[in-house]
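For this view, one protein chain was removed and the others were kept in their places.
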Amino acid sequence: MYPARPRARELGLRLGSLPPGPHNAITDVAGVRVGHLTLVEGEGALRPGRGPVRTGVTVIVPHPGNLFREKVIAVAYVINGFGKATGLAQVEEMGTLETPIALTNTLNVGIVWDALVSWMLDTNPDIGIAPVGTVNPVVGECNDGFLNDIQGRHVRPEHVFAALRQARGGPVPEGAVGAGTGMSAFGFKGGIGTASRVLPQAAGGATVGVLVLANFGRRDQLRIDGVPVGRLLGDREAGPDHQDGSVIVVLATDAPLSCRQLRRVLRRTTHGLARTGSIAASGSGDFAIGFSTCRGQGERGLPDEAILNHFFLAAVEATEEAVINALFTAPTVVGRDGNVRYGLPVERVLQFMQRYGRMGG
Amino acid sequence: MYPARPRARELGLRLGSLPPGPHNAITDVAGVRVGHLTLVEGEGALRPGRGPVRTGVTVIVPHPGNLFREKVIAVAYVINGFGKATGLAQVEEMGTLETPIALTNTLNVGIVWDALVSWMLDTNPDIGIAPVGTVNPVVGECNDGFLNDIQGRHVRPEHVFAALRQARGGPVPEGAVGAGTGMSAFGFKGGIGTASRVLPQAAGGATVGVLVLANFGRRDQLRIDGVPVGRLLGDREAGPDHQDGSVIVVLATDAPLSCRQLRRVLRRTTHGLARTGSIAASGSGDFAIGFSTCRGQGERGLPDEAILNHFFLAAVEATEEAVINALFTAPTVVGRDGNVRYGLPVERVLQFMQRYGRMGG
Amino acid sequence: MYPARPRARELGLRLGSLPPGPHNAITDVAGVRVGHLTLVEGEGALRPGRGPVRTGVTVIVPHPGNLFREKVIAVAYVINGFGKATGLAQVEEMGTLETPIALTNTLNVGIVWDALVSWMLDTNPDIGIAPVGTVNPVVGECNDGFLNDIQGRHVRPEHVFAALRQARGGPVPEGAVGAGTGMSAFGFKGGIGTASRVLPQAAGGATVGVLVLANFGRRDQLRIDGVPVGRLLGDREAGPDHQDGSVIVVLATDAPLSCRQLRRVLRRTTHGLARTGSIAASGSGDFAIGFSTCRGQGERGLPDEAILNHFFLAAVEATEEAVINALFTAPTVVGRDGNVRYGLPVERVLQFMQRYGRMGG
Partner (left out) sequence: MYPARPRARELGLRLGSLPPGPHNAITDVAGVRVGHLTLVEGEGALRPGRGPVRTGVTVIVPHPGNLFREKVIAVAYVINGFGKATGLAQVEEMGTLETPIALTNTLNVGIVWDALVSWMLDTNPDIGIAPVGTVNPVVGECNDGFLNDIQGRHVRPEHVFAALRQARGGPVPEGAVGAGTGMSAFGFKGGIGTASRVLPQAAGGATVGVLVLANFGRRDQLRIDGVPVGRLLGDREAGPDHQDGSVIVVLATDAPLSCRQLRRVLRRTTHGLARTGSIAASGSGDFAIGFSTCRGQGERGLPDEAILNHFFLAAVEATEEAVINALFTAPTVVGRDGNVRYGLPVERVLQFMQRYGRMGG
């Protein structure tokens, strides 16, 4: 609904040192697909339950098979637990993910959870009937109430199904799309962002992909590649002070990491967020979920732990760039009560990046 | 719907050494109320989505005020994370509970979550509209699919509202009631159980109350006050082998514990479960949630850490007795496909308890 | 120095349902060796720094090779953190153990830690010289100050070396030996105990062995196979009230578990302790360390998670029996200031076990 603007790398930014994959997206991890369903309806005064609607749902599907039968190795990590993500305890205990990951607005978690159950039952009609166990839906969320009628819980099961049906590999729509439709970051319009990194062949050549739902950060703390862009921009085009926000980080890799190793990698997404200016504010629900698409023999690890440093750096860089991509691609959005979140003023940002020696490097 | 049978203590059992409160229930903690809504419909062959229905919802309400405005100090602890409980990360991070705790069947978590949001919005219409934040529903679950059409997700929002409206203090219905309607434990009928302990005046005289949703345990591992009742009973009246099950433990106290102290207390519910024979089986979602009703000044702790030993013992004993109460009170229930969970054969159990020196002590 | 008395199983007790290994000891896990060095000197009034001495050191060596070069998969779990065990953070992070585990008295941890460094340097003279990293000594402890001049820190490096040199497989000396020399449990003499369990062939036939340094528990809480022996014995032969104590649990297995799986197993030692009456008292440092001797290909896991239930039960039962063995084997010891810890009155205990139907089962 909202046209995406160019990504950071298209405009010449080079964050970090590792090369991205072909799409610089989480879908560079083979088999991973992403689907969005965007809801934009109405404008003007908030009438709870009726609109205006600026929200949606985004799904990340680890592989094209029957995920309940062929679970993937997965871990979760809570950076700051002010959030309502579901399913993480079982992911941690069993080390597996058995549903797509769905992202949406905070108050919609219950309905999306229920929709995931319906979706899974559709292809696995024996779920919950002994000896087959139940299913563990993983849902992440951020608060889009500044632009969206969040109380209305406008994401319905059919929207989740639609997002799942249209999930695909390749380039990933970013910005004000899917779950990101109504989100804000650093006082600007935020939303969906993604990036990837490819490890050196000497380190195994694996791919690490990250997708974020970015809805966090205070304007004056924004940093892009180390440049204090937030302070430099000042208050121009700032809406009312952003609440504490939240961020969901989804990390995928094709490497055969054990849960312990994968959790070590996943924890480094914290460092990536910190590079953009995050202090993991008190009211910010910062959650990370990671999975490996490498299947077939249960959990097993890389024998050389030192190789993980490459994964760490990849996780840091891909997380940083995914957040910056969300900011670059999301345009200005007007929401409920005429609330406006301005898109990051990219022209001026590029001037700052130039002035501070970050372009053409 | 299913009449409860006598509780363990009424039949002469004396588990542990500390005295129970007046109702030997979680409601002995002043202000705590419990509500059940029981759903029993149909019989015969399972027709997913239609029944038979043997399920329900149970709510635990920490105090009669506006919980969103007057949150209570709370903590969570995952004994074994194979489960879908929601809201625990935020409870851990912020140390507060801001909704009633709802218990239900596994696949119904999403709908019950959504119903809690509606319930909270009803009295707090500003939730999610800045500067007011969103709300964190806490839902626990076990799998009642052996007796119930679990895929049908028969607990609807109106059932949750009804349970909340009829929540009350005093004696708590136990056994095959509310969320416990379709649950099994140690190969027998399980469900809701509760118990409490009062600390010595010299230790402050606080009350510790526990309520469990008991749906765990293999028959041959059942122990009652140390007597290996499961082995002694053998296979008589056993249904097909029980799946790994789950248990949710809710602990309440009126003492001013800090989150750190309350979590220390809460972890001891593990020891209470172990006394009944639990090994926290791999597929058992064993979750504990604790709260303190002592309000008004934020988090603060008991200055004397050694006093916690009294709380530890109270938590162990009340958890043990709550599980045993669930077994004693729940009658035989026939569910979907004619599946039968027999009530614990209390007469024979009492004979064993007599023979092994546990009665009239 | 103190002759061990018969073990529980030799006297007819049958704890749990799984069969023990040939020695019913942690050494049933192939390659695991145990060494003790016992220090008993002087009697009469405590003269800090001079004695009387009732202490020692116990070492558990995972395999006969160069452990620094061939690390074993390992995890740690803190049941109650009032203790000074060292090395656990690195075990958790890296998932490996690279030194023998040493157990001793609380104030001796520093010296024993340093001795382990010296021991490791002896066979690995490149430790700490780049590119070789440093080494992570794992030391566990309990407080033996009721009987021992604990301030004297009488365990010296040469004692640690002696224990390491005489470490061996086969039957393990128990009771008032090595680190257990001065320990108390449930108001009686405690110390070293061990036990093992062999899994069914259908579950892979692995061995789980446990060794405990038992120094915890209040007399009235002692339970043996569910019989409330502590209450039945009353105060006869009780010394002054036991402090909160501590317990260190070391678990070994030969199965190829991932760190995640091994930690799941290790956590169940809590349930084993609970069966003996533990409430993990506030001042009790209850730590568990687990390792797998299965080497050669880094971390990898059992593909079938459900098989873990067998390991869980084995961990529960072996832990329970190890504690009971410590109590059965440890004789009465007179220590500093004439303090006496009586050995468990085994004759009377056996009468209770008989009366309560636990013998000849």
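Labels for the chains are A, B and C, by order of writing; each one numbers its residues from 1.
Simple rule for what comes next: a contact is a pair of C-beta atoms (placed from the backbone, for glycine too) under 8 Å apart; a residue touches a chain by one contact, two chains touch by 3 or more.
Everything numeric here is computed off the predicted structure, so don't read it as measured data.
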Looking at the whole complex, which of A:8, A:25 or A:313 touches the chain that is not displayed? A:313
With the full complex in mind, choose from C:81, C:170 or C:303 the residue touching the hidden chain. C:81
Would you mind spotting which of B:21, B:35, B:95 or B:193 touches the chain that isn't drawn? B:95
Contacting the left-out chain: of A:90, A:134, A:246 or A:278, that is A:278
Contacts of subunit C with the missing chain: which residues? 46, 48, 78, 80-90, 92-94, 106-107, 109-117, 121, 125, 127-131, 133-137, 143, 145-146, 150-151, 153, 240, 243-244, 283, 285, 287
Residue-wise, where is subunit A in contact with the chain that is not depicted? 17, 80, 220, 223, 225-228, 244, 264, 267-268, 270-271, 273-275, 278-283, 305-306, 308-309, 312-313, 316, 355-357
Which parts of subunit B are in contact with the chain that was left out? 93-95, 258-261, 264, 297-303, 305
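Rule of thumb we're sticking to: only the chains that are shown with their structure count from here on.
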If you tally C-beta pairs in contact for every chain pair, which pair wins? Let me know. A-B
Remotest chain, subunit C as reference, centres from CA atoms: A
Centre-to-centre distance between subunit C and subunit A (centres being mean Cα positions), rounded to whole Å: 46
Within subunit C, the set of residues that touch 2 or more other chains is 264, 305
